[in-house]
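Here the complex is missing one protein chain, while the rest keep their positions.
Chains here go by letter, A, B, C and D, matching the order in which they are written, and residues are numbered from 1 within each.
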Amino acid sequence: MLLLQFFVSGVATGCFLILATIGFSLTRRVEGFLNIAHAELLGVSAFTTWWLNSHHGWHVLAAAVAAIAFTALVGLGIARVVYDPIRHREPAVLLITSTGVAFVIGGALHGLIGTGIRTLDIGLAQRYEAFGLRVTSHQLIVVGLAAAVSVSLAVFLNRTRTGLAIRAMAVNPELAASRGVNLSATSRATWLLSSGLAGLAGVMLAMLATLTTDLAFAQILQILAVAILAGLGSLYAVILSGLLVGVAMDVSAYWIPAGYRPLVAFAVVIVVLLFRPAGLAGTRSA
Amino acid sequence: MNWPQLLVTVLTLGSIFGVVTLSLNLQYARGGMINFGIVAYFAVGAYTYAIFTQPPPQGLDQYKFGFGWPWWAAVIVAGLAALVFAAVTGWPTLRLRGEYLALTTFAFAEVFHSVLLNERRIGNGTVGLARVERPFGDWGPIEEKYVFAGAAALLLVATLVVFRRLLVSPYGRALDAIRDDETAAMAAGKPAQQMRRQVFLISAVPVGFAGAVYAMFTTLAQPSLFTAEVTFIVWIALVLGGERSVYGVVLGTLGLVFFEEIVRAWPFETVRSAQIAAAVEHVVTGLVFIAVLRYQPFQAAATRLRASR
Amino acid sequence: MLLEVRDLVSGYGRVTILHGVDLTVAAGEIVVVLGPNGAGKSTLMKTIAGHLRPSKGAVVVDGADITGRPAQDVAAHGVGYVPQEHNVFRELSVRDNLRVAALSSQGTKDRLEAVFERFPILAQRASQRAATLSGGERQTLAVSSALVGDPRVMLLDEPAAGLAPLFIKQMVEWVRDLADAGMGVVWVVEQNPDLILAASARTYLVEGGRITDEFDSQELLRPGRLRELLLEERQQTGSKSPPA
Amino acid sequence: MTLPGGANALNGVLLEARHISKRFSGLQAVGGANGLSFSVDRGAFVGLIGPNGAGKSTTFDLMSGVQTSDTGSVLFNGHDITRSSTDTIAEKGIGRTFQTPRAFESLTVLQNVVAGATSPGESLRWAFGRSWRSHETATVEAAEAILRRVGLHERAAARVGDLSGGELRMLEVARQLVRDPTVLLLDEPTAGVHPGLQERLAQLLQDLHRDGVTLVVVEHNLHFLLALADHVLVLADGELLAQGPPADIRADPVVIAAYLGDGDVA
Partner (left out) sequence: GDDDPDEQPATDAPDTTSEPAATGDAEPADEEPDGESATDVAEPADDVAEPVDEEPAEAAEPADVGEITVGVLVPLTGELGEFGKIVADAIEFGVGEINAAGGTRCGTIRTVVADTGGDAETGIREATNMIESEGAVAVMGPTSGVMVALVDLAHREEVVIMSPYAGTINLNELGGNFVYRTVSSDLGDGAASGLWLSSRGYESVAFLIQNEESTISPAEVARDEVSGSGIEITDFIVYNPGQPSYQAELTTVLANNPDAIFLAGGQESGVTVIKEAVAGGFEGEWLFTADLAVPEIFDAVGAELINDKAFVEFADADPSLPEFIAFEERYDKAGDPFAPNSFDMITLVALSLEAADSCNGAGINSVIRGVAHSDGAEVSTFAEGRDILASGGAINYEGASGPLVFDESGTVSGAYTIQQAINGEWVNVEFYPASTFDG
């Protein structure tokens, strides 16, 4: 029973990871680089939510929507100003540039917010019990959102024109242009989407956690773990891999000290990659 | 501004990290292997050095091993330990490619960090090992810190010379071929797996040495010194310098450390100003990265350097 | 004229490859572009398609000047393009490759069906990643994708390279059908020119970044004529003829 | 590599495939029901043809160790090389080109060819010394000669990224030639190569053949291939459809139906 309880919390942990990673994976897939600043966008969104909610007394839902929109725009703006001019360069250059962006956002957040802790003005999580297992309303929201986002993103990428265009541009932008894909519109859509997803994850972070300006960036390691495990660029595998990492981390606490949870996350990554060298979604053989 | 002091710090730390960047450069720019866990090899060097030089445990110490060896022996062991660690981590991971390799090495480093943090019998857990032996003394009229900086710089130069020697040989060209297209290189008779492994191992050794020197510099081997941030910094230095050239790499590292020092060189006399500076420092650092990557001054400088030779 | 290229000068960075190329294609016409390796045929195609910016000259499609416009605008003017290399979306399935190509037009389903009917091998491989196709399958997919977009002008850069004779025939047939329905085609060819020449009206000879000659394609089909032409050209380029 | 027997000397089987097969998720690319078997005689010039997707390139992959056969074995000089790695097979003397040219992007054209050869300085033991230098000079000379033979000498200093499609393909061939292979597997060497150069290539292959190099060439350009090969294998759906001298193949109704269409191409 205790084990099952660990499993339940693992699923919730995993779903948060999915939300945090899916936008990151999208950027990786379409733009071709690991956007380290993605984690800081979570922070932008989380603190925007907090600011509107706690400072200006907005309802948390309204604050969340505004924060997501704002984060999406911030993400798009950064892409225009910073990444677009160096698009043609190697992924490593973009990756490190994104680290620079992360520094800037982190420093700005710190300058604006300062030290100390911040929490949203929302009540305590509701507790539900069934079959002797306990879940909180917050966990349910995270799980529900992760499911909704995964499904709608899958539908979006496979069924819609924009989605297909995004995937085509991801593989070969020049050819995509010749096939009639509007590159700038598609790129804009991608950035809005991936940053918006970061925004959503940021709202979840604000809901669950106690905010400090460092907290968002602290998630980057696990985001990386999940993204890599999924096989870079694959979105569906992110779901599987997020759950796997989340459950493995939490269930492991049943046997080994909780201090080792990050170790478990990365041990899972190592083990899986040894058997599937290109991640869970890997189609490429060694 | 105290220029000698500034330069001595830049030279010391720049050399230590320069060795690491050079090794990364060998692995990445030539070997095509993205090692995102380089900090672990660095940490192995530092911890090994600390463990081998420190006295056996006593009092509140929780560590189990302390051998009290002379410093030079411990430095050699640090290099060897990094080599062994590279062999152990490289064996399963080197068949992975690109970012998958990057993240597996990253994962190894995180696992290692986590072990250092939680397993208190190795190095006192989070407390770490303090007062690591710092062997150099004043050398005649030359102050200890200059001697130390000189030793670090020598390690850098030695690494540079050895690596360059390797890379201008057909071995270096074969590495390029393997990195560009492994299958085609194998079809041209290049033992890709074996060579990648060799490069991975060779380049780990100087990182181990650098780790030992770093432990001397900080007189500390503590998990918090060996976080993923070190990996990031070294990678930043590598990319800033333009990862294709060894000179660029060294310049990039020195430039980065210089920048870090120069932003600190300004003394802040009030709490408020220091606080503002702390927030601004991040922003400025970020902006400088972005700008340097866009305009690539170090790469250009390295190109001129090469051209002028 | 459906496609009109006037005095086109273009190249890579500071290197100029095309030194003033003129070329026209009428609706319903297939023109062949022939020339030695490195002559600038692909460069010409890339420039028309908007992947390279010409430094001089004009590209006009059906009266609209599209000189220097980005590839997506060129595509929007009804120009389809099959590059010589990297001509499929490697990570997408065969079906998704075709769907992307059909994005800008209606009735995607029917168009895909038509392709699959013509090339059953693509239907068999519909959900296979394009990267794992055989060389010929990939070429087939590349051409099919471009045709699915229903272009008015079609630029084909060596589409038949690596195709089995049977496939070349089918492809020529298809292109001929579409040309008969009003499409203009530029077909760059090196290997096996006969089949394409038979279906085409005019042939341009490109050498050293210039159009050096223009022929009636049917005339080139006369036995020995093509060989004569190529030999003559080889002497021009001055390469040593191998010992017989 | 020249054989004492001179041109076209047939000294028995050099390369042999025994019941090899390869399956990709649900598709039997090579091998059909019983596996694919064929043999190549020492010094022979073998053409390998067949419809698109017949499994020709995959067969090359299996013989050069790029992929491993699911069943059966590949023998070279009587030794089983089925599971050997690509580089050991290459060192044994089997050279191959790829259908899509694979150049080393960061090297120049000349260096690409030089890198095709194996230098003593490529071993860690010798890399730090200088003894490899004399060997290097010789290789560079050989590479330059080969570039001249394939018409790329003027582009020796160019970046491979600047090469046109046809030039890349010749580079692909050149890189294998510098290795002096015993067997050369060429995957569509003329695709995208201009007819003038094709003739030069034909000449080159004839020279190699005369020198005793065993050649296996995949081609759709039958004008080119059938004039050169002395034995032709026809592959369809991964199975051997027919084999024999070029004239017989050209006339074979089965081959015509599966591959040639009306037959007027050949």
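Rule of thumb we're sticking to: a contact is a pair of C-beta atoms (placed from the backbone, for glycine too) under 8 Å apart; a residue touches a chain by one contact, two chains touch by 3 or more.
The model shown is predicted, which means the values in this text are computed figures rather than measured ones.
Of the chains on view, those touched by the hidden chain across the whole complex are A, B. The residue from A:V60, A:V143, A:M169 or A:A209 that touches the chain not shown here is A:A209. Checked against the full complex, the candidates B:L155, B:A188 or B:L256 give a single residue touching the omitted chain, namely B:L155.
Within the complete assembly, B:L220 is the residue of B:L80, B:V115 or B:L220 that touches the hidden chain. The missing chain lies against subunit B, touching residues 1-2, 5-6, 9, 13, 55, 58-60, 70-72, 75-76, 79, 117-118, 124-128, 130-132, 134-139, 144, 147, 150-151, 154-155, 158-159, 161-162, 206, 209, 217-220, 222, 224-225, 260-261, 264-265, 267-271, 273-275, 277-279, 281. What subunit A contributes to its contact with the hidden chain is residues 2, 5-6, 9-10, 12-13, 16, 110, 114-119, 124-127, 134, 136, 138-139, 204-205, 208-215, 218-219, 249-250, 253, 257-259, 261-262.
Criterion: only the chains that are shown with their structure count from here on.
Judged by contacting C-beta pairs, the busier of the interfaces B-D and A-C is B-D. Computed from the mean C-alpha positions, the centre of subunit B lies at a distance of 52 Å from the centre of subunit C. Residues of subunit D in contact with two or more other chains: none. With touch defined as above, subunit C holds no residue shared between interfaces to two or more other chains. Subunit D meets subunit C in the complex at residues 24, 27, 50-58, 99-100, 151, 162-167, 170, 187-188, 190-200, 203-204, 220-223, 259-262, 265-266. By the touch criterion given at the top, residues 12, 15, 35-38, 42, 84-85, 121, 125, 128, 132-137, 139-140, 158, 161-169, 190-195, 226-227, 230-231, 233-234, 237, 239, 242-243 of subunit C touch subunit D in their complex.
Within the complex, the subunit B residues that touch subunit D are 162, 165-166, 169-174, 176-177, 179-181, 183-193, 195, 198, 202.
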